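Okay, structure first, notes after.
Note that this complex is displayed minus one protein chain, with the remaining chains in position.
Moving on, here comes chain A:
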Amino acid sequence: MNAPAYNFAYLDEQTKRMIRRAILKAIAIPGYQVPFASREMPMPYGWGTGGVQVTAAILGPADVLKVIDQGSDDTTNAVSIRKFFGRTAGVRTTTHTTEATVIQTRHRVPETPLKAGQILVYQVPIPEPLRFLEPRETETRRMHALEEYGLVHVKLYEDIARHGHIATTYAYPVKVAGRYVMDPSPIPKFDNPKLSNSDALQLFGAGREKRIYAIPPHTAVVSLDFEDHPFEQWRHPASCALCGDDASFLDEVITDDRGGRMFVCSDTDHCESRRAAPSQPTVQDAEVARG
């Protein structure tokens, strides 16, 4: 058997054409959810079947692929998708944000600002921002069509009534190009401002829900809020224990069962490149110097 086991990037060409059409439509109508005929992929739903299909449709032999999961390059999800395309498309893979042309992501936007020509592909579990308040798909579609978005604010109202502030910390609803309200996938709201006026193209794929949507480059994306409770970015009030960054999004890592914990950058590539650069003293270095 010398015949290749797979077509380039796993999906057959007709499927890729179908997905590309959906992507083009999504780019033409920023924030609008385009239905597409999502395929079965060799991984379970929830592992990024939507993102993988979008990536497969846009990947070319010259592309360099990076896959991150919660900001990290080395978790199971990221490693297996990276290997999947390494095997089925033979493309070069990387962990460096600056080198990649296509970045598939789950739950984070890289800290390094994206450049023109790069494409960020998000894995989306539930694309409908109105879903938890309005269970009927027919009704939510009509609400999008007629721009009836009062319901999103009902959710934010509930947050303030219950917690005293807008307690939604991820999948924070945004309005794209002044028209469609969109779920930015479960990225932390810390990342929301990075969606707006980005130089890179941002694509969103939801495999189980069969929807693709997009934010073209240089598109205004506004996080929804109240006049007296404006949108606020949130991060742990600490700096990274490894690289000392006090502006990046941090993960809390529990180190023992006696309350010990440390905060580290969620974006591993960002953290590693800061540590590799010689001029950056780390917190530990500083402590050693002080001690």
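The rule is short, and it goes like this: a residue touches a chain if its C-beta (ideal position, glycine included) is under 8 Å from a C-beta of that chain, and two chains touch if they have at least 3 such contacts; residues count from 1.
We take it that contacts and distances are computed from a predicted model.
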## Note on the structure
Out of "ABC transporter permease subunit", "Na(+)/H(+) antiporter subunit C", "Ferredoxin" or "Phosphonate C-P lyase system protein PhnK", the chain not pictured bears the UniProt name "Phosphonate C-P lyase system protein PhnK"
### Summary
Of the candidates A:Ala62, A:Ala161 or A:Ala247, the residue in contact with the absent chain is A:Ala161
### Query
Who touches the missing chain here, A:Ala28, A:Leu133 or A:Val253?
A:Leu133
### Task
Touching the hidden chain in the full complex, which residues of chain A are there? Just list them.
133, 142, 146, 148, 150-151, 153-155, 157-158, 160-162, 225-229
